[in-house]
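A quick write-up on the structure given underneath.
The complex appears here minus one protein chain, its other protein chains still in place.
Each chain gets a letter, A and B, in the order it is written, and its residues are counted from 1.
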Amino acid sequence: MNIRTPDELAKLRTTGREALLTAHTRVMVGMATCGLASGAQKLYDALQAQATAQELDLSILPTGCRGACYLEPLVDIVLPGQARVTYARLAADDVAGLLAATTAGGVYAERAIGWSPAEPFLLDDADVPYGSAESAMTGATPSLASLPFFRNQLPIAMRNCGFIDPTSIDEYIAKGGYAAAAKALTTMEPERIIAEIKASGLRGRGGGGFPTGRKWETARKAHGEPRYVICNADEGDPGAYMDRSIIEGDPHSIIEGMIIGAYAIGAHQGYLYVREEYPLAVERLRLALRQAAAYGLLGTDLFGTGFDFTLQINRGAGAFVCGESTALMASLEGRVGEPRAKYIHTVESGLWGKPSCLNNVETWNNVPAIIQRGADWFAGIGTEGSKGTKVFSLVGKVNNVGLVEVPMGITLRQVIEDIGGGVPDGKKLKAVQTGGPSGGCIPEEHLDLPVDYESLSRIGSMMGSGGMIVMDESTCMVDVARYFLAFLKDESCGKCVPCREGTARMLDVLTGICEGRGQLGDLDLLRDLAAVMTDGALCALGTSAANPVLTTLAHFADEYRAHIEEHRCPAKVCRALITYTVLPDQCTGCGACARACPSQAITGKAKEAHVIDPGACTRCGLCMESCRFAAIEVR
Amino acid sequence: MTPVTERASDAAVDEVLGRYPAQPSSLISVLEDLQEELHYLPEAVLNRVAAELQVPRAQVYHVATFYKGFSLQPRGKHIINICTGTACHVKGSGRLAELLEQELHIADGETTSDGLFTLQSVRCLGCCSLAPAIMIDREVHGGVTATALRRILKQYRKGEA
Partner (left out) sequence: MEANSVHYTLDGQTVAAQPGETVLSVAKRNGIDIPTLCHHESVTPYGACRLCLVEVTWGKRSKLVTSCIYSAEDGETVQTNSERVRRARCLVLELLLTRCPEVELLQQLAHEYGVDASRFQTPDAADERCILCGLCVRVCDEVIGRHAIGFAQRGSERHISTPFGKDAEECIGCASCVFVCPTQALHYEDFDGKRIMKEWHTEVPLVACRVCGAEFATERQVAIMTERLHFAPEFAEVCPRCRGTEFRGAMEQYLVTKGTSR
């Protein structure tokens, strides 16, 4: 089928929408990477098997991640004419009960966590109700929107994730997909599209925060043919997986954004650079590209406008540095990911020396929404300098781990405590790390900071791609700095001296500190290294490599001092500076610790207090984990 | 894992080269597909790729050794990727890595003598809600404890019996 005109697309949208909302009872199983890792495949198979066996008229399909990862495996069921019920933490043995309740038109109360009255069709600015009024069957189940995790979120980038089947282009179209591309190509001039993106205030979501409209404008004005649009799906920041979820849950949104961008800057070829560690994302994108091409939405003469555009997927091969634009382009050219100086920007001279417009997954994904709803709508969300929403991966020592999409300007505290449910096990929040290895740690006292580009930069961190790692009192900040430096040293391409030698020397010093060999001059050494790395390295990996050290030094200097001067790790993490001891009064002599110990460092007779030999002990902590009597202490 | 035979690798090279244009920019895609087919990149294969794509051998060698996704040594049947991302680190991936090294008697980057497992650390699997996570081939296992790990390894070993 070839969609030749916006009208043909609209017809597909109408029929698709009917199918989406009314036809069958819709059972949506969260099957992105997290869902699958939590057992969603077994769940899905059990649902299919039992539904088939009982000859139930259900539509069972996989969906992407809607962000509530701490509740996986998730299943959402839409009962036509009624409501959508969200079920969490399901197991295969819940299936029978779930199906029974569903076919009876009711709720499986054991696992229901919330219900929703309507499906947001963001691109059409409409909330389409599932039913006519609040159904009696929802009973004691609370409204999903009232739950803290969902209450403050505003899904724009995640508009389709968790609802549509990401392997279905028809469902994407039914939710308004490709209408923005049709509108842009058939009714807007490239300059007008660029003006709209500029007016929206959209800034790069990959970390740089550069105004997207301005980038497109420069690309359009640049000299040279051909031009290229590129999607940076390398998502290398450890702890960040927003882009993976968008690709797995809504791959067509990126394709549509790139079609619009390509048209705006005059490119006919685009590349999606996806890291190889995301095999499911690559698979979903490959399918989406084939589907789009089959519908005539990629290829030649899109919507009959004469505009040609094709997209190609290139996989990364395991290099964090390839998230840097010039390294990424080198990789696309079949070379090693070595960055080059950016005295001449890639928009002027990028891939094969031609004008290239590189944007992040989330940036591209926002474009169709902006074109469809308008710049004013987007600019009405967020703050003065940071418009729209941002997806964050809220992970680490937080109760409600997952992806959250919030309007810019919400405070860190709201994200971590309201949405995230705070720190588990009654521990105290210590800091939140944002911006990945290039970013910084923000201590607890700054938690009322609004989340936007400027505020995070001012405090010495950065927005980055959206990783937000919560740390509690049991996290050693010197160890965190060391962790990031070890990462950066490993990922350095090695071309320039400040980064290659600097990260290695910095790691040496930090390791020394963590191992109790810290010296008084070490902090000055670190600062000297930091100054020159920041000033003199060739690319952003190098110039920001000192950030983990600088921010932890700025806010947690006392921890560094304790390590160096007292040979003490306040958080009790650094192995060389802690000891594990059995408390003889609590020990029942059960021997569980001795069995758990991988170094045979614990001895003792049955029913007698056991003893840990500090010489053999590697401080792995397995003994403490295995003790049921709280008889092992770390000092 | 026994190194692949020359005939098998020649056939694989022919097949993979046919998928991409014979030019330097196809290098990484070609190497990736070959890595998937053969589980590593033998020297003879790299030499052939250099010739067919008209890329200097020195450049092919640099690309093959620069990216962690490529291996010039035969890899095990199952690749165990330990996620060493920040969320996993904060939740004890270091200890998990030690456990794996102890269970398998190999270090990071090495392959067990029976050729069954290769141990690798990977920077981030993007499964931060399941920290600490490991990925064996394409299957992700989350929240891995010591007991869970032993059980998982046992399953893979049994699958070989």
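Just so it is clear, contacts are C-beta pairs under 8 Å (C-beta built on N, C-alpha and C of every residue); 3 or more make two chains touch, one makes a residue touch a chain.
Here the structure is a predicted model, which is why all the values come from computation and not from measurement.
Of the options A:493, A:513 or A:549, the residue whose C-beta touches the omitted chain is A:493. The residue from B:19, B:57 or B:150 that touches the chain not shown here is B:57. The residue touching the chain not shown here, chosen from A:313, A:504, A:590 or A:609, is A:504. Chain B meets the missing chain through residues 43, 46-47, 56-62, 65-66, 72.
Interface residues of chain A with the unshown chain, by the touch rule above, are 319, 321, 336, 340-341, 343, 489-498, 500-505, 508-509, 521, 525, 528-529, 531-532, 535-538.
Here, only the chains that are shown with their structure count from here on.
Residue ranges of chain A in contact with chain B, taken from their complex: 33-34, 36-38, 69-70, 72, 235-241, 244-245, 276-280, 314-320, 331-337, 393, 395-397, 401-402, 433, 436, 467, 469, 471, 475, 483-484, 487, 491, 493, 596, 598, 618, 620-622. Per the touch definition, chain B reaches chain A in the complex via residues 24-29, 31-32, 53, 55, 59, 62-63, 66-70, 81, 84-91, 95, 98-99, 102, 122-131, 133, 138-142, 146.
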